[in-house]
Each structure stands twice: as structure tokens, then as C-alpha cells.
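What follows is a short report on a single structure.
Here we show just some of the chains, and they stay where they sit in the whole.
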Amino acid sequence: MKFIIAVIKPFKLDEVREALSGIGVAGMTVTEVKGFGRQKGQTEIYRGAEYSTNMLPKVKLEIATTDAIAPQVVETIQQVASTEAIGDGKIFVLDLASATRIRTGETGDTAL
Amino acid sequence: MIRKLVTGAVVAGGSMLATTAAFAQEVAEKAAPVPNPGNNAWMMTSTVLVLMMILPGLALFYGGLTRSKNMLSTMTQIGAAAALAMLIWVMWGYSMAFGPTTSEGFIGNFVSSGSLFLSSVTPDSTAATFSDEVISEYVFVSFQMTFAAITAALVLGATVERMKFSAVMVFTAVWLTIVYFPIAHMVWAGGGLLFKLGALDFAGGTVVHINAGVSALVAAIILGKRKGYPSEPMPPHSLTLTMVGTGLLWVGWFGFNAGSELEADGTAGLAMINTFVATASAGLFWMLAEKVSGHKGSALGFCSGIIAGLVAVTPAAGNSGPFGAIVLGAVASIVCFLVVSKLKPKLGFDDSLDAFGIHGVGGIVGAIGTGIVYQPVFGGPGDGSTAMGAQVWIQIQAVLVSLVWAAIGTVIAIYIAKLITGLRVSPEVEQEGLDIGEHGERAYN
């Protein structure tokens, strides 16, 4: 199994979720994060104090999938979340050693 | 208008009681003036409005600008300083500022005495207004009490996020006694130095704003910068709350300004419309100034302008026509904008929430400007008997006296607070936030 971590622009969340459920992704976990990368933030000014922050609001998705559909998940996210503008985000894939559904105690692929 | 004040108040209210009771009674039987309920009603409303400026108004305005870890500390310091000021006011403050016994000679320029613990006040005693009317003395005491309370609270804008709560308490007690009460006496009481000089200060530009602003600056310098300032960003944790505070300050300020007429008459109406338009003008001009200097007009800019306008129109409220007020608001707003966003970053001090930059600077612009807009040529209510130049010079003198007095007094008060309490929280508490460190709570869960 794979554990996929994707950092995307917040306004793409709904689209990505819909696309993923289209290819059979049953669940995911979503976190509000701040991203730091090439994309530069707007300059904010508070009474003359300028903050030019590179910390931008992003959304992080965590999705556990079977090995089989993992590549498709990555591809779908990449395509749907891309606006071709800097700051679109990243997708990271890690190996997932085991998964358990808390409700039933099932493990492995059926737990996802 | 306020300059015509308090000798009368003292006569009608307190000093009657200072004479023998028998004589007083006789006088009372003949002439005892009875307050018109309309004036009393307006003055009680005004008093309540000024309280609303403090809590929740100022607490939100300042609190929204701090980081969330210091929110409760900021609000509590404001509330507790105001509460302490109220107790001190009835104990010895009223007596020092407006007491019935005017001290003889030199000292009478600075303080009065004779009503410790409000001993001379009863439900029937009255304070004179500027016409032949009177208001209930308890109402006058309450109204003036809220001025002392808010001025003490205003100073704290420069010292939040690092000053100990205990230090705030000690500082407030000393500062009121050696700075606020004498300045209030000097400006507003019949025998006061600046009163006799002829300085115009309708609703407390000098007593409240210059005074608070300068004291804030001095306190901030002695206290030192916040850890991380200015390298670390410290964006306001909730501009929403700051805007709410701004709105409440504007609303409450009508008690401050129109209330200072002490009557619900046409001059109060004039003070009211001036307070509207000067403020509106200042709010918009700050945004404009931001725009012109290449930025976006900001919400905080709008709020800052509102406050700058309110501060500037305070001495001028009943001493100007509406168009003088509009111009005064605009000028004060631009000057404060320049000081706060251009000058301040170049100087080394950390006036955290710009108590000096807005109240001090705006107060000075307002005080001096009042000498100008008062003139009939600019649509002001003055009769032209004092030439503009002369009046402006009087205003400048008044500013200078308060400036020096407030600065010296604050140095003394802050060092007393340091001696007793240590003044500043430990670096760990500052890092972690004063809410947890000083009060054991978090603002948000």
C-alpha cells in the first residue's frame, strides 16, 4: 500500500476530491497547512510595518491507497490540481506498511 | 467651552458645603439651582458612552492589534487600570482636580483639595455648566471619572505584551496622582494654570490625548522593546476585533465630545456634527495617504484614521465649524500616518499599538489646530477677540507644559513601578504570552 501526501492550493480541494472519488478513492484526511516554496506571498502592511511572508495557505491531503491505484491517484491529483502557476504544490508517495480500520479492526487493503 | 468651567461647578457644588451649613442652607433656600433633567439625562448618557469606549471599546481596539497569546492580558490590563482609576478618583482624584477648596497662590495652579472621599457631594449638590444651568454633582463626578479612567488605559497601548500586571497597577496609581489629576486641574479648573492662560480644550485633547500619548512614549522607551521587535513579524491577531473596537470608540466618543458641553444644547449639537465629520474625513484620508504612498488603502488604516480624527477633533469639538473640523481631521490623519508608518520605523522605540503616534501626535495637531479653526474666518465659533496668532501661541504653550509635565511624571511613576514590581515579565513569559504567564488562561480554546 501507499501513503500519498499531496499539498495543493486550497481552492482546488473540492475539485480534487470529486475527481478522486470518481476513480474510487473512498477516503482521505485533510489538513490546513502553510506552505513555503518558490511562490512568494503578497506583501501585507500593518501601519507601516511590512511583512512579506512566503508562508502561504495550502491544504494537505493524506490518502492511503492500494499499490494498484496509487499511480492513478497521483496522476489525477496532478492534473486536477494544476493551474500551471507557481505554488500549485507537490505530491509525495510513501510506502505504507499496514493499515487498520478502527471500527472493525480489519487490516490491509480492505481497511482503506 | 470647557475652559469656562469649573470655578462655577465648585461654587454650586462643593464650596457651598465648605461654608457653614447654616449659611449654605440659607443660600440653598433662596437660589438652589435645580438641574434640568434633560441635561442630567444627556450627561449620564455621555458618561455611559465613555465607559463603553474603555470596555469593550479600547480593550477590543488594542486587543485585536496584539498577538493572540497576549489578548487577555491586554484586555485585563485596560479593564483593571480603569477600575483602579475609578476607585482612586472617588478617594482623592476628584478632590485634587476639582475639589471645592482652591489652594492659594502658586500651588493652586496645579491642584485643589477639600473633597477627599467625595465628602462634599450629595444627591442635591450640583455643578455649574457654562450657561446658567447646573447638573447634579454626582453626574459630573461620574463623567469626569470616566475621563481619568480612559486616559490611564490609553497609556497602556505602548506597553502591552511585556509589562507586568502588577506594574500596570502601581504605575496607574502613581501616574494618575502625579500626572493626570494636576493636568486636569491645570486645564479645566477655575484656578488652573492653563485655564487662566486661555487655552482652548473642549473635551480633553491636552488632558487626555497629548498626556496619554507622551506618557505612553516615555513608558515604552524605559520599558524597552518587545522581544523580537522589529525583526519578527507581529501582525494583529484580529483586525476584526480592532474594527469593532474602532466602531465602539467612535460611538462612545460622542459622550466624550458632545458630553463635554455639559448640556444638551446647540453647542453640544455642534460638537456632535464636528465629531462625525472630522472623523469621517480622517478615516478616508488615511486610506488616501496609503494609496498615494503606493500601498493599498487598508482596514487598519481606516481604523487608525478614525482614531486620529477623533483625537484631533477632541479639543476642537465645540470650538470649530464643520468645515474646520473636516480639514482638521484630514490634516491630523495625514500627519499621524506619516509619523506612524514613515518616522516610527526609523526611530528605535517600540510604541506597540501607537499610543503616542496617534494620541500624542494627533492630540498635538488638534490642540494647535484648534487655535486656527476657532477663528470666525474659518467658520469657527470664536468672536475673533483673540488674534489667531496669539491663540495658537497659547495653544502651543499648553501643549509644551503638558508635554513636559507628563514626561517627567511618567519617568517617576514608571521607576516606582519598577522598584516595587520589577516592571517587565521574564523572557519566558513574554515568549509564551502574558495570557498564560500572567493570568493562567488562554483567550481561545
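Note that the chains take the letters A and B in the order they are written out, and that residue 1 is the start of every chain.
Here is the rule we go by: a contact is a pair of C-beta atoms (placed from the backbone, for glycine too) under 8 Å apart; a residue touches a chain by one contact, two chains touch by 3 or more.
This structure is a prediction, so every number in the text was calculated from the model and none was measured.
Engineer: Quick one: what's the chain stoichiometry for the entire complex?
Structural biologist: A x3, B x3
Simple rule for what comes next: only the chains that are shown with their structure count from here on.
Engineer: Take the average of all CA coordinates in chain A, do the same for chain B, and state the distance between these two points in whole angstrom.
Structural biologist: Centre separation, chain A to chain B: 53 Å.
Engineer: For chain A, which residues count as touching chain B in their complex?
Structural biologist: Of all residues in chain A, those touching chain B are 44-49, 51, 53.
Engineer: Would you pull the chain B residues touching chain A in the complex into a rising list?
Structural biologist: 230, 233-236, 290, 295-296, 298, 300-301, 304, 340-342, 344-345, 354
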